[in-house]
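With one protein chain held back, the other chains of the complex are shown just where they sit.
Let's look at subunit A:
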Amino acid sequence: MREADRREGVWKFLTYTFILVMIVLTIVPLYWIVIASTLPEEAFLTAGTAPQLFPGGEFWANFSALQDRLNIGFLMFDELLGTDFGFLGAIANSVFIAVVYTLLSLVICSMAGFAFAKYEFRFKEPIFYTILATLVLPIQLLVIPLFLLMSQLGMTNTYWAIILPWAANPLGIFLMRQNMKSLPDALLESARMDGATEFQLYYRIALPTMKSSLAALSIILFLFQWNLFLFPLVILEGDKYTIPVAINQLVGAQRVYYDQIMVAATLSIIPIFLLFLFLQKQFVSGILAGSVKE
């Protein structure tokens, strides 16, 4: 019996050690970004210098150097005020684009999902399966035709060029249709009897009952847009840069501005970090929603 207890104890110890080592490996890079952003570059790039464990006092110096290096605007405010916003402009652009994209895509996908779940119309099945088929395509890779299309439409270097191409998100419509199917037909029918219009059925009944799936989907959509890099790199010019493209600009072939990059990385991680801490449940259900199969 004592032998079994001892082995159980060793097992528990190994399990905890494994988990804790992995947590340390996960947290150290994140912690190091924040620390490095407060240090002068020499402090973390000189050979043999012991890493500092606590923040230094150079954050504002690094921040103002970063602000001077980048000239990024936001909407029409830079012209209105006659000044650019440096890296803060990139944060504003990224947040603005991701929020508009998420809202637009939620409306489009939920409306289409409602139609596929609750109405009968011609070619419903073939159309739906065509959309499903595009789920397997890496849609971020369609940059070449999109670039040509946008330049033909005169939409290069606009926010719309980044927002519109993925607003009709195949995964979004699929998730919405699956969830809307569980909406009882009797409920819709009785609302119809009471004189509700079809749009009211969608707006007043379907949407409010879909709150949790809408939340999960909005996390998926927001992160998708937040991490887009290839297409913004191709289509945007300096004044409208989003966070990924702006940081990429600091990585030059001759010189990499690590101190400034670490400030930029710290600032860019904070919004999503907070969102993650407060909306953890939605993050998890968003990740899982993306992994469901029919």
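In this text, a residue touches a chain if its C-beta (ideal position, glycine included) is under 8 Å from a C-beta of that chain, and two chains touch if they have at least 3 such contacts; residues count from 1.
Everything that follows uses one rule, which is that contacts and distances are computed from a predicted model.
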* **Name under which UniProt lists the unshown chain, selected from "Carbohydrate ABC transporter membrane protein 1, CUT1 family", "YIP1 family protein", "Glutamate synthase domain-containing protein 3" or "Pyruvate:ferredoxin oxidoreductase, alpha subunit"** => "Carbohydrate ABC transporter membrane protein 1, CUT1 family"
* **Candidate in contact with the missing chain, chosen from A:Ile108, A:Leu183 or A:Ala215** => A:Ile108
* Asked: With respect to the chain omitted from the figure, which of A:Ala92, A:Leu214 or A:Met262 is a touching residue?
  -> A:Met262
* Among A:Gln140, A:Asn157, A:Gln178 or A:Thr209, which residue is in contact with the omitted chain in the full complex? -> A:Gln140
* Structure fact -> Those residues of subunit A that touch the unshown chain are 11-12, 15-16, 18-19, 22-23, 25-27, 29-30, 32-33, 36, 44-51, 107-109, 111-112, 114-116, 119-122, 131, 134-149, 151-154, 164-168, 170, 173, 198-199, 202, 223, 226-227, 229-230, 233-234, 243-245, 247-248, 250-253, 256, 258, 261-262, 264-265, 268-269, 272-273, 275-277, 280, 283-284, 287-288, 291, 293
